[in-house]
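Sending over a structure as structure tokens; questions will come in a sec.
Every protein chain but one is kept in place in this view of the complex.
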Amino acid sequence: MCLAVPGQIIETREEAGIPMATISFDGIRKDICLAYLPDLGVGDYAIVHVGFAISKIDEASALETLEMFRELGVLDDELALDEASDP
Amino acid sequence: MPEADLSGWTCPLPLRDYDRIVIGHGGGGQLSSELVEHLFVPAFNGTDDVELHDAATFDVAAGRLAFSTDSYVVQPLFFPGGCIGDLAVNGTVNDVAMTGARPTTLSAGFILEEGLELGVLGRVVEAMAAAARAADVRIVTGDTKVVNAGQADGMYVNTAGIGVVPEGIDIRPSCARPGDAIILSGPIGAHGIAVMSSREGLEFGTDLESDSAPLHGLVAAMLDAFADVHVLRDATRGGVTASLCEISNTAHLGVEYEETSVPVPAAVAAACSFLGLDAMGIANEGRLVAMVPPEGVDQVMDAMHGHPQGRDACVIGRVVEEHPGLVVARTALGASRVVDLPLGEQLPRIC
Partner (left out) sequence: MKYLDEFNDPELAGALFDDIARMTTKPWSIMEVCGGQTHSIIRNGIDQLLPDAIELIHGPGCPVCVTPLGMIDKALEIASRPGVIFCSFGDMLRVPGSAQDLFQVRSEGGDVRVVYSPLDAVQLAVENPDREVVFFAIGFETTAPANAMAVHVAEQRGLTNFSALVSHVLVPPAIEAIVSSPHNRVDGFLAAGHVCSVMGTWQYGPLVEAFGVPVVVTGFEPLDVLEGIRRVVRQLEAGTAQLENAYERVVTDEGNIAAQDMLAEVFEVCDRRWRGVGEIPRSGWRLAERYCGFDAEVRFGVSDIDTPESASCRSGDVLQGLIKPHECPAFGTECTPRHPLGATMVSSEGACAAYYHYRRLDLPVEAARTSDVSR
């Protein structure tokens, strides 16, 4: 149910009244339906499931999350050092 | 189905009476003869004189013969980077080459659908001829049958091939030994994804092309450098996973590999991501898996890196005594999981 992956919109258009887009997954180009995210435009990233864009990716949020993981890594290293140096 | 590029293909006389295959082309009469004499023979034989009769006869070097056959039913017939024709030649050349033999001679059988455009057949035959020349093999005999419209999906091709196994070479799955390094000749998945991209109902745009290529030159270079290669397998249907599972099963030994060692082109990874496929299970047509004892790995790798078909060769794992018959993958996170042969063809999934 959940196989949905991020891609970047490289073209938008309308087909028979339905908003459509060409999305690129690292160079793989697929036609998908944009009806549920009609405000998205070229350059935006979206999560795509069975040929439909279902959610926009908040790029700032993605970077924040990764930064949080990196900080956790640093914190863990510090804690490990503390534990190791405790007699 | 993507259209074959027929521009520039000229129809040989006197086939020009028909622009499509008719039932008569398989009937053994004049139409069949014309197809053979004016299409197949010139393509496969060039300008050499040839006497056509029921079987081809030729001399082979004394020794052990390797013999393989495969049928090709790929859809669509033409896909990025190739067509059923070069697959049919390279596929059988490679099967023979996996014994260490030097492939020399092929047969080609065609089952054509009534209504197939002659230009399509012409392009396929041209591609086969070109692949045969590139692989330095000869197609010396063949057959053509025509079936009613609606059968054969345009065309099916069968090729069979022989080669002589050099003295002292013994390469087969049960030669695998614990400690053997598992070498993969290059990045995986391009062929299967390229074909899928043109398949009706699934079409997607890609710059990926089939990796269809003859591998016997690479094999020869490997054996020149180190004769005691234990196992060779071309990773076609079922991909590298099928190769590893089948060898592991036949040899009754375990296989372990690191997922991070397997080279996957970004475009293949992306296609697998959005379709829910496993790159390790995608068909290749120009990649081999080798199992080589530790003392030979360096020489074999050097030889592979020096050959156009092996530039990106890498070690991905090893043969082990433990868990005989099972293939175990070590994930990027450091966990281990058993990799099974899937029941059938991988299908795109939603879940």
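Every chain is named by a letter (A and B) in the order it is written, and numbering of its residues begins at 1.
By our rule, a contact is a pair of C-beta atoms (placed from the backbone, for glycine too) under 8 Å apart; a residue touches a chain by one contact, two chains touch by 3 or more.
All values derive from a computational prediction rather than experimental measurement.
S.K.: With touch as defined up top, name the shown chains that contact the chain not shown.
M.R.: Per the touch rule above, the missing chain touches A, B.
S.K.: Who touches the missing chain here, B:D136, B:D312 or B:D340?
M.R.: Counting the whole complex, the residue in contact with the absent chain is B:D340.
S.K.: Even though one chain is hidden, which residues of chain A still touch it in the full complex?
M.R.: 1-8, 16-18, 25-26, 32-33, 35-38, 45, 47, 49-52, 54-55, 57-59, 61-62, 65-66, 69-70, 72-73, 76, 79-80
S.K.: Tell me, which residues in chain B touch the chain that this view leaves out?
M.R.: Chain B touches the chain not shown through residues 201-202, 266, 269-270, 273, 275-276, 323, 326, 328, 331-338, 340, 343-344, 347-351.
What we mean here is this: only the chains that are shown with their structure count from here on.
S.K.: Roughly how far is chain A from chain B, going centre to centre by Cα mean, in whole Å?
M.R.: Centres of chain A and chain B (C-alpha means) sit 37 Å apart.
S.K.: Please name which positions on chain B make contact with chain A in the complex.
M.R.: 197, 204-207, 266-267, 269-271, 273-274, 276, 349-351
S.K.: What does chain A use to touch chain B in their complex?
M.R.: 1-3, 5, 7, 22, 25-30, 48-50
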